[in-house]
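Removed: one protein chain of the complex. Kept in place: all other protein chains.
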Amino acid sequence: MSLLRAWTTLLWLSFRRLLWSGSTLMVLLPFTACALFLIRRGFWKEANLFETFNDFSLFMMFVFASFVVPICAVAYATASIGGDREDRTLLFLLVRPVPRVLIFFAKFIATLPLVLGLVMGAFYLYCRLGGDIGRAAYPLYLPAIFYMSIAYVSLFHFFAVSFRHSTIIALIYALFMELLLGNMPGIVKRVAINYYGRSMMYAAGVPHGLDRPEAEWFEPISATTAALALVGITLAALLVALVVFQRREYTDLT
Amino acid sequence: MLLTFDQVTKFYGPVIGVNNISCRIGPGITGLFGANGAGKSTLMKLASGQLRPSQGEVKVGEHRAWSTEAKRHFGYVPDLNSFYEEMTCLDFVYVMARLYGLKRSDARRRTAEVIEEVGMADRSGRKLAGCSHGMRQRIKLAQALINDPPILLLDEPLSGIDPGGRREISRLLVAQGEKGKTILISSHILGETESLTDSVLIIARGRIVASGTLSEIRAKLEDRPLTVEIRSPQSRRLAALLVDEPELRNIELRPTGLIVQTRNPLRFFTFINDLVAKNGIEIEQLQTLDGGADAVFNYLQQGSR
Partner (left out) sequence: MGIDNAHYYGWDGKLHSPWWATLAIVRVALLQVFRRKSYWLVIALGIFQFLVFWVIIYALLQARLPADAQRELFKLFNFSPTVEPGKDNGYIEFMQRQSVVVMILLAFSGSLLVGADFRMKSLPFYLSRRVDRRHYIVGKLMAISVIISLLTTVPALLLFIEYGMLTSSLSYWTDNWNTVFSVLTYGATICVVLSIMLVTISAYLQRMAPIAITWSTIFVMLGLLAQYLRNATGNDNWALIDPWLDIRLVGKLCFGVFSDADGMERAISAAMILGTVCTVCLVALTHRVRAVDIVE
C-alpha cells in the first residue's frame, strides 16, 4: 500500500512537472501554427471533395504525423527522465524505496497522457477544422496517429535512460531520421517510425480518395504489418529501456 | 543498524574508485575523511545504492545497498546542489516524505517536524530557487531525516553553512547519534566535523588508511615526526642542549621559544623530561602543534602517496 502511495506521488509529481514545464508552451507553437494553417486553408469550403481529402491527408501525413507528433514526443519523453538526469534530481528518486521499474513506469505513464492528450486533442480539432473531409479522415487516421505517438514516447524514453545527452540524440532522430531519411527513396525510410504510420495512413486513406504514392518513392506496407511494427517498436523500446534503467549506474548525477 | 563494506572494490572503467575496502560502521557518528578524489563520494554512493560494487558487497543492515529494501533504512544527503527549483522547501520535503509511502497526514506532520528540526520553519514557504546555499543544505538534511532512518549518510553536510547554523546542525546530528543511529559524515575538512565524530575513517587513493578514534590513530603513529612548541625564558640554552638529541630533525629559535621537530615523540618527551630536571631549565609551556586531526590527516595523506 505504501509503495502504491509512493508510486502515485511520483506519477503525479512527474506529470505536474512536465505539464508546467517550458516544453508545454513550446509544443503549443507547432500545434497553433497547424491550426492557423488549417483555418487559412479552409478545407471546409472546398467543393472538390476528393482533391481536398487528398490535400488534407497529405498535410496530416507530412506535417502533423512526420513533424509535430515526434516533436511533441521529444518535448515530453526526453524531459521526463532526461530532464531529471540533466538537473540531477533523479538522484532524489533513486535513493527512495521505490523499485526502479516503478520509477520508470511512473515517468512513462506520466508522459503518455500529455503526449496522447495533446496529439489526439489537436488531431480531433484539426479534423473539425477540416469540415466534412476532416470528419471522414478522423477515424481513418486515428489508429496510425495513436500507434505512432506511443512508439515515439517509448523510443525517446529509451534514449533518455540510455544516453546522457538524450535530447540531442532524440532531436537528431526526430529531425534527421524522421524528416530526411523518412522521405528518401528506397528502403532506408524504414528506419523512421513515420514510415509505418504513413503506411497505415495510406492503407486507410487510399480507398477514400487519397492518391497512391509513386511506388519508386514510397512503397507502403500493409496496415496490419505497419501496426504490428509500431507495437513491436513500442514494446521493444520499453523493454530495453526498462532493462537499462534497472541496471544502469548513473554516475553523472553527483 | 550496521553499514557493512565487505572487500568492496569499485572500478570506473580502468580507473579504480575504491580498492578492497572492508569495514563495519555501527551506531554513533563516524567521520569519513579524505582529500578530493580520495574515494569518499564513491564510498557514499556505494552505501546509498547508487553504485554497485565491482567486487565485494555493501550491506545496509541485512540488505544489499543496491536493493529497494535497503533504501528504507537510510537517509542520504548528497553533495549536489540541485533540487526541483520551482518547489517551495515545504513542498519538496513533503514530496520526499510521500515517496517513502507516508500517508498525507503523516507526511505533513513529519515534514513540519523535520523542517523545524533543521531550523527552516520560518522560511519553509520559500522557493528553492531563491534559497541560499546554507538553506539548501538544511533542506537536504530535512529530506534525509524524513523517514527517521536508522542510518544517515551525509556527504559534506556542513559545507556552506554559517557558524551559527553549523552549531545547530551539529547539535542535531549529535542528538541523532545519541539515539543510536549510524551516521556517516564525509568531509575533506577535518576541523569542520572533528568535534562531532566518535570515530573516523581516513581514506586516501581509494583505500582506508586509518580507522578508529582520533587518539587511537594518533597513538598508532608514534614514529611519525611531531612538531612541539616549547616556551621557556632559557630557550637559547635549551636549544644548545637539545642539539645532541639524535632523534631531533629540526630546531627553530623564535622570540617566544623553540619549535622542535622530532622523529620519535615518545623518546623525545622522555629525553626532555630528564634534560629539564638535570639542568634546572624553566619551561613555561610545552605543546604539540600537529597532534590535531588535520595534522594526522595530512600525514596519512602524504604516507599514501
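We call the chains A and B, going by the order they appear; numbering starts again at 1 in every chain.
In this section, a contact is a pair of C-beta atoms (placed from the backbone, for glycine too) under 8 Å apart; a residue touches a chain by one contact, two chains touch by 3 or more.
These numbers were taken from a predicted model, which means no experiment stands behind them.
Peer 1: Identify the residue among A:3, A:25, A:191 or A:239 that touches the chain left out of the display.
Peer 2: From the options A:3, A:25, A:191 or A:239, the contact with the absent chain belongs to A:25.
Peer 1: Among A:59, A:123, A:158 or A:202, single out the residue that touches the unshown chain.
Peer 2: In the complete complex, the chain left out is touched by residue A:59.
Peer 1: Which of A:98, A:169 or A:227 touches the chain that is not shown?
Peer 2: The single option touching the absent chain is A:169.
Peer 1: List every residue of chain A that touches the chain not included in the displayed model.
Peer 2: 22-23, 25-27, 29-30, 33-34, 37, 40-41, 55, 59, 62-63, 67-68, 71, 74-75, 78-79, 83, 86, 165, 167-169, 171-172, 175-176, 179-180
Operating definition for what follows: only the chains that are shown with their structure count from here on.
Peer 1: Residues of chain B touching chain A in their complex?
Peer 2: 12, 41, 45, 48-52, 68-69, 71-72, 74, 76, 78-80, 82-84, 86, 95-96, 98-103, 143, 155
Peer 1: Contact residues on chain A for chain B in the complex?
Peer 2: 1-6, 9-10, 13, 17, 20, 87-89, 91-100, 249-251, 253-254
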